[in-house]
Every structure is written in structure tokens, then in C-alpha cells.
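For this depiction, one protein chain was excluded, whereas all remaining protein chains were kept in their positions.
The first chain written gets the first letter, and so on, giving A, B and C; residue counts start at 1 in each chain.
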Amino acid sequence: MNPDNPKMGFFETIANIDRRVIFLFIGFAVIIPVLLSFSCTEEATPIVQAVYDEIESLPEGSKVLISFDYGPSTVPEVQPMIDALLRHSCEKNLKMYMMALWGTGHNLISESMQDIIEKEFPHKIYGVDYVNLGYKAGNQGLINVILTDMKKMYTTDARGSEIDAVPMMVDIRNLKSFDLILSMGGGFPGIKEWVLFGGDPGNIPVAGGATAVSAPLLYPYYPRQLLGLLGGIKGAAEYESALIKGYPKFKTHSHPAIDMMGPQTVAHIVIVFFIVIGNITFFIGRKREEGEKREGGVIK
Amino acid sequence: MKAFSYSFTFYCLLGLILLATTDGLAQVESSDSLLSPLLPPSEVIAEDHPGDAGAAIIVRWKLSPDEDRGVTGYEIVRSTSPTGEFSSIGFAAAGSNRYVDANTEDSLTYYYKVLAIDVDKNVSESELSPPARSSPQWFNFHLLNLLIIGGLICGAVIYFIAHAKKGKKLFLRKIAGLEAVDEAIGRATEMGRPILFIPGILDMDDVQTIAAITILGRVAKTIAQYDTKLNVPTSRSIVMSTAMETVKEAYISAGRADAYSDDFVHYVTDEQFGYVAAVNGIMVRERPATCFYIGAFFAESLIMAETGNAIGAIQIAGTAMPAQLPFFVAACDYTLIGEELFAASAYLSGEPKQLGSLKGQDVGKIIAMSAIVIGALLETFFAISGSSFFGSLAELVHKLFSIVAS
Amino acid sequence: MRKDLVWLFAGILFFGLLYLLNWGVKAISTDLLVWIGAFLTLAILSFLYQDNAFYKFAEHLFVGVSAAYWMCMGFWNTLVPNLIAKLHPPIVKGVLPAIAEKPPEYWYIIPAALGIMFLMRLSPKAPWISRWALAFIVGTTTGLNLVRYLRSDFLGQIKSTLIPVIVVENGSLSVGGSFSNIVIVVGVLCGLIYFFFSKEHKGLFGVASRVGIYILMITFGASFGYTVMARISLLVGRMRFLLGDWMGLLQ
Partner (left out) sequence: MRRQIPVVITFIVGSVLIISVFIPHKPFGQLGENFSVYFDIIAVFAFILGAGNLLRVHGNRIYKKHKDWPYSVVTVAGFTVMMIAGLFKIGGSPGITGDLTEPGSMFEDLYMYVFTPLMATMFALLAFYVASASHRAFRAKNKEATVLLLAAFVILLGRTPFGVELTSWLPDPLSFLEIPNLASWIMSVPNMAGQRAIMVGIALGVIAMALRVILGVERTYLGADSE
């Protein structure tokens, strides 16, 4: 602080504000709306609508491979997408093949099966309408293998049954047996690997959901190599809205993404505010510096 | 080479003709009568799927003339004898006229039928396809374009590597992040603080990690000349083992085998965030003066770079993960962007052979740029004039950069 | 250490206050496991203020547990089914009965040999053998990736850029569409020029390279801005856990 010029000191303080003050603001920007259950409404953008429309257009009994390529750390972002997609697929009577490229995805499959399919669609039969293929190591290498031979890697399902004893697996030979691949996650391995090693070489439609951080990176693949994409919690909220629009009965079900948009919006505004403040103080600071330099006889 | 390019052109033209004929097939006149029974698809053809390891047959058909009158899709059935029992193998959506049966035995002969299904679940069956058998091939002609373009680029790289051996001096532009390496190491020495090197969080099966290890080797050689501590936490066992070997050799070749310690490189955990938690701890407790983040990074990029920023370290980052580049650019002093990461080890080595390969990369860029300019121009002429001549030329360029194998 | 305790106290006070303010919604969790989760969550969050004993504890626990987690995963999901069960299926009868009946596949002896070679690093006599395994790994990585990147990132991206720079829609010129396509084509070209190594960035080339930098900066700014929301959603998830599952303050 400069005692001779308290005003300048003020701007300097703001410009070089302790990061912990920003942290505090962000903390409150999230806690308060969460406590007050503040929420916003969403409209589906074309890239999200494309995924919805594709599932909507699949005939009954089509085979959809859903890859759980995420971990607990991205559950808040990705789980709402999975829930909405599973509901939609169940409603359309599609066959759901669930697998994971991430070790952490393994448990998430069982949880999703319990929470959505078993609870909300009790008439669906394991092994006929849906199957848990579990996690296999190998990342893109795994995709590479199952592109030509699925059963080389999947000798059993996640429950330990011999793979050919699972009715819906009998006519599956490799990735090309599927009508649609949905990769959920966006990290590595994820959608990019599915496009590069599965969709492109096998000519199989790939769509998916990604964390918002990886979504921009996947834009170049859309729409030719990637059918559509749910980007981040906003994408999930849009899909939830589209689903409720198409099937109003889902309105009473949980829609965590829509709920989550509230706190995010507030925190977003706080960040925008800090960027604006940062720039204003930066310019005032620079003006002052220039002024001082002139006084000192140095003109730059 | 000339003969090769002629045959390539021939192949492309052949492809165009094929494409045109299949398009022709797709155009079907709709029937007026609503009362007539559902008409089946016709001209069902089954052939070995080309360019694969066998076990696949491609089935094509002419769409049902009732396509516009509520056909919802096609069911494909097959049998191993023309009179035997046919079983369903899959469905194709309305409007599609091909299906790949990727579930065949090379030793068997198959017969196919295609069934049109309409909204009322009426089914109408096509004639039997001629017999078909799948077989493996020795060359995948679908990848011919890949071979040609890949050959050109690799050829250019190899040519310039070979050429550089003759010792011709090459101009190379400066990369700020690499210019700063020596200064950053010097600063750590002056301050008596360690240098932190993070080789990314992926294993050796990612090329970025290999690039990171080669850069680590070069950087360690410089560090060896100072009495500065190096700290390399790794998140993979193979990377740990390789990095240890590389750093050790760097110290030996710098003549400082005495200064090397096995503690420089250590394994933390394979878990991304466990690794970051530990790296954050190292940063705030050891206060490195210089941090290198080189390799493949994910969400942890910003956690590390912000913590590094808070402790006032000079930060040099390099990654080919486009999603993480913005964070490094925002929070680090220098960032090697994508291609620069792979060029860095060549730059730092200063060996003519290595530098030569960079010129080869530039040739690759020229190929890319010319293709884009030519392709875009042809597309533009086609869009304005609608002339089929430009259309087919543009299609040819598209085919050259096509990536779908089947 | 004493300072850390002050912060612990302040934290308890803060959450206690929240609890009191919302008294009656739901009771605080009585599940010990939820309390452990809440403690670890707060321990990590405390790093935002400064390094402290709780963070150190959480960090060291995390390292130990997660390293073992992935090793067990590797053992049960890769080594047992994909190596041991392939070489000698009867061994896994006790653990994976479903695949114990399959015929052995002896060529899996190759990865086993490579794995052992890699471990030869520990041998005092022939540590150099581990380099053979390493050479195999590096050869595999480079060979596979060369073609992959050539295919999807080189061919694929170029193909997507083969677009007309003048867009005609329904027989008339589309100004917006043409402008967008021009930006894409010029942007990709200038971006590539920025990466040129062996030519000085001067004159026209230098101008193009400057445009390239601006395009890259737009890309970085846009990706950064797009990500912000996602990062916040993660925090929302943790706060819902703390305020809901643990404190019982949410419906």
C-alpha cells in the first residue's frame, strides 16, 4: 500500500486481490443457491437434439452399446446424462449393452442399473433387455480388439455368466453388431477413442456425453464422425428437458442436471464479475502508471 | 511411382463410378396405390466384405418401391442353404440399402434375404441372394489413400533426416518456451530450490509420454551441470522405471554420475487426483523454483499450474491435449503447443539429424495446406457453377482424405 | 499445528451455524461412513487456505489407497483373466469358474516373458534386459500412434476442411455461411503457418502467422470459457454431499 496515494492502493489491492478472497466468493456462490434450491429452464441445442433424435429414430430392439468412461469425480456431470439416456432407451425398448473403459466405470454401471432400470422399469429382464459387460483394461486397445472380436475380451459378463449364455449376447460378434455407440465421459479413454478406433474404422454411429471441458475438443468430429454430443451439465439439462418434452411423464422423475444449473449460473456470474473488475483495475492502474511516467518526464 | 499414381487415379475413378451407381440405386419411384400389398426389396446381392480379415459379408439391395409408404426398416435373414431355415441377423433402417453381416464363418456359404417391414408390421420378403462366402484379404485397398499420404509425409521426414547428416545448416525459428529452459534451470540453482518435472499422467503407451521422457533426458543433462535437485514424481510404474534410467544416463553423460540419486524419480499412484494431491503437497512444501509440465494432461493441469503460480515458480508446460492447452496458456509462463511438444526434444538435442525431421514436418504442413486450398477451391467452383466436372474433382480430393475403412 | 486447530474449529462453527439456521429439515447424518467422507472432503478443501495437517493426512491416505486400488484392479481384471487364465485355465477355477474350461492360449507366453524381462531391472546381473521390453513398448506405441494420428487427426481433419468458401443456398448467396467457411479455411491455414519451424515468420508469412496466433487465442479463450461451468458443477456435487447427505439441510 502506498500511504501517499490511498486510492491507488485500493486499486492495487483489488488488482492483486488474494486468491483466497475469490475462493470464498465462489464457495458462497455455490452454497447459497444449493441451500435455496434455485433453478433455471433449458432448451435443447441442435447438437443435443441430434442425440435425442437418433435414439428416438432407432427401431425397437436395436442394440445400443453404452460405455461408462468416467469416474466418481465426474459423476455430478455425467450421471444425469446416463440417467436420461437410460430412461429414453428403456422407453424405446432398445437393448442396452453396458461396458466400461474406465476401471471406475464398473461400479457406476451396477449403480445405474439399480437406480434407473431395476427401479423405474422393473419389467426389463437382465440378459434380454440389458447386460453389464463390466470393465476391461486396455483403453483404446480394447476398442481395437472388440472392433473385430467382442468375445475375445468379454468371455463372461460382469456377473460371471459365460458370455454365450446371455441371450442378448448370442448374435453379437463385434462392434459392428451394434446400431449405436454411446460413450459417456469425455476423458481418456472416451469419446475420442471411440470415434478414432471404433466409429471411424467400423463405420458405426457414435454419440455421447462429455464433461464440458472435453466437449470443445470433440466439436471438430461433429457432425460427421460424431453424431451428437451432450456437453457438460448444461447438455445434460438440455437432454432432460427434451425428454420431458417428448415424454411428459418423466417430469416427476429426478432431473439433477436441471437442478444443478442454478448454483452454476450464480457462480458463473461471480466469475464474470471478477474478470470485469480485474480488467477495470488493470486499466485504471495502467493509466495511472502512464500519468506518473509523464510527470517524471518519461514518455513511452 | 508414376505407374502407382496412375493406378491410384484409376482406383479413384472406379470408386466414383461405383458411388454413382449406388446413388442411382437409391432413387426409387414411389408407388401411387395405397391398397396394393407391401412390395419387397429387390436385387439382393451378397459379397465378401473387401479389405478385411474375413468373417464379414456385405449385403446390398434395391429399396422396396413402397419406401415412401411407411416402410419402417428392413430385416436381414440368412441361411447356409438356399432351402434351409433362415434366421434373423439384424435390421437396417428405412432408406438404407446395405448391411454388413460381420458374423460369418469363412468356410461356409451363405444365402440372404431382405424383408421390408412397414408400420402395420406387414412383412414382405425379397428373392434369395446368390451364394456368398467371406474371405480374408492381404491388402486393404480402402486404405490406399492412407498409404499414399502417409508415404509422402514419412518419405519427407526420412529424406530430411538423411539429408541433414550431410551437415547442411538449417534455419529454425525460436520457440520461447525452449529458449527459457536454461534460464529457468539457472534460476532454480541461484535460489537453491529444486526443479519439478511432471511427465504427464499417461503411461508409455501414449506418444506424449515418450516425448516427455526424451525432453526429461535433455533437461536432466543441463540440470546435472548445476548442483540443483531434480524431483520427478510419476503416476505410472513403467514411466518411473524409464524416467529413472533416462535421468541416470543424462547424469552419467554429463560426467556427474556422483550427483545422481535414485530419489530423483519416484512413483506416486496411478490415480489421477491422488497424484495431483501429492504433487500439490510437494509444491507447497519443497517450493520448487521451476516447474515443467510436459506430456499428457487432463483436468489436473490447472490444479498444478495454479498451485505452481501461487508459490511463484517459473512454469514451462507442453502438451498435445488440446483441451488442457488453454489452462497452461493462462497459468504458465511458457507453453509448448501441440506440435511444439514433439519438436522440443529435437530442438533441445541440437543434432542435425533430429532437426532435419522438423523440416519433414513442415513438408507435411505444405501437403495439408495445399490439399485444403485445392479442395476448398474445387468445392467453391462446384458450388457456384454446379458443374459435374468440378464436383467429381472435389469428390476425388475427398476420397483421397477419406478415413472410413468400409 | 495450533493454527490448523483454529481452522478446524472455525469450520465446525460455520457448518454448525448453517445447521442451526435450517433446523428441522432433516437430521444430521448418523452414518459413520458419511462422516468419514465429509471429513475427507473438508480436509481437501482446507488446502485452498493453505497446506495443513488435515490436508497432509488426506493426501497421504489418498496416495496409499489409490495406488493399491489400481494395482488390485490390474491384478484381478488384467493379470488373472487375460494372462493366467489364458496360459493355464484350471488355475483360475477357484476364482473365475466360467472361463476355467476354455482351452489354453499359449502365445500369451510372449507378454509374460516381456513382463518378466521388464522386471529384470531389479536383477543385479542383467538389468539391461529390461530395455528389450521397453523397446517393445516404445515400438508398439510409436507404430500404432503414427498410423492412428495420420488417419484421424491428419486425414480426418483435412477432409472436414474441404468446404466451399462461397456458400450457395437455394440458388442465392449465403453471406453468413460463406463468411464462416472462409474463417474456417483461413483459420486452419494460418494456424498451420504458425507452426512452421523451418521458415522465418516474416513478411506475408509473418502476417499469416500472426493471424494464426489470434485464431489459437480465440480457441483457447473459448475452450476455457466453455469449461468454467463444468468445473463449478463438480463443486456443486460436493456441496450437495456436505449440505445434504451429511448435514441433512437439503430436501
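The definition used in the following text is that contacts are C-beta pairs under 8 Å (C-beta built on N, C-alpha and C of every residue); 3 or more make two chains touch, one makes a residue touch a chain.
On a predicted model such as this, the values are computed, not experimentally measured, just so you know.
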Ask   = Among the chains included here, which ones are touched by the excluded chain in the whole complex?
value = A, B, C
Key: Options B:64, B:103, B:246 or B:380, residue touching the unrepresented chain   = B:246
Key: Option from B:95, B:136 or B:312 whose C-beta touches the chain left out   = B:136
Message = With the missing chain put back, one of B:66, B:339, B:379 or B:395 would touch it. Which one?
response = B:339
Inquiry  = Using the document's contact rule, name the residues of subunit B that touch the chain not shown here.
reply    = 51-53, 136-140, 143, 146-147, 150, 153-154, 157-158, 161, 203-205, 207, 210-211, 213-214, 217-218, 221, 236-238, 240-242, 245-246, 248-250, 252-253, 263, 266-274, 276-277, 285, 299, 302-303, 305-306, 309, 320, 322, 325, 327, 329-331, 337-343, 345-346, 349, 351, 353-354, 357-358, 360-361, 364-365, 368
Query = Footprint of the hidden chain on subunit A, which residues?
reply = 17, 19, 22-23, 25-27, 30, 40, 45, 71-76, 106-107, 110, 134, 137-142, 144-145, 147-148, 158-160, 216-217, 219-220, 234, 265, 267-272, 274-275, 277-279, 282-283
Inquiry  = Give me the subunit C residues in contact with the hidden chain, please.
reply    = 33-34, 36-38, 40-41, 44-45, 47-48, 56-79, 82-83, 94-97, 108, 110-112, 114-116, 118-119, 121-122, 128, 131-147, 149-150, 153-154, 157-158, 160-161, 176, 180, 183-188, 190-192, 194-195, 212-229, 231-232, 234-235, 237-238, 241
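By definition in this document, only the chains that are shown with their structure count from here on.
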Inquiry  = For subunit A and subunit C, which third chains touch each of them?
reply    = B
Pair joined by the larger number of C-beta contacts - A-B, B-C = B-C
Ask   = Using mean CA coordinates as chain centres, what's the subunit A-subunit C distance in Å?
value = 13
Message = Counting only Cα atoms for the centres, state how far subunit A is from subunit B in Å.
response = 22
Message = Centroid of subunit B to centroid of subunit C, CA atoms only: how many Å?
response = 18
Task = Give me the residues of subunit B that touch two or more other chains.
result = 205, 273, 322-323, 403
Query = In subunit A, which residues are in touch with two or more of the other chains?
reply = 73, 200, 213, 216-217
Key: subunit A residues touching subunit B - in the complex, by the definition given at the top   = 19, 57-59, 61-62, 73, 139, 141, 148, 171, 173-174, 176-177, 179, 187-188, 200-203, 213-214, 216-217
Query = Contact residues on subunit C for subunit B in the complex?
reply = 44, 47, 50-51, 55-56, 58-59, 62-67, 69-71, 118, 121, 130-131, 134, 137-138, 140-142, 145-147, 149-152, 154-156, 158-159, 161-168, 181, 185, 188-189, 192-193, 195-201, 216, 219-221, 223-224, 227
Request  = State the interface residues of subunit A toward subunit C in the complex, per the touch definition above.
outcome  = 20, 23, 26, 30-31, 34-35, 37, 73-77, 103, 135-138, 155-156, 160-162, 195-197, 200, 211-213, 215-217, 220-221, 224-225, 231-234, 260, 263-264, 267-268, 271
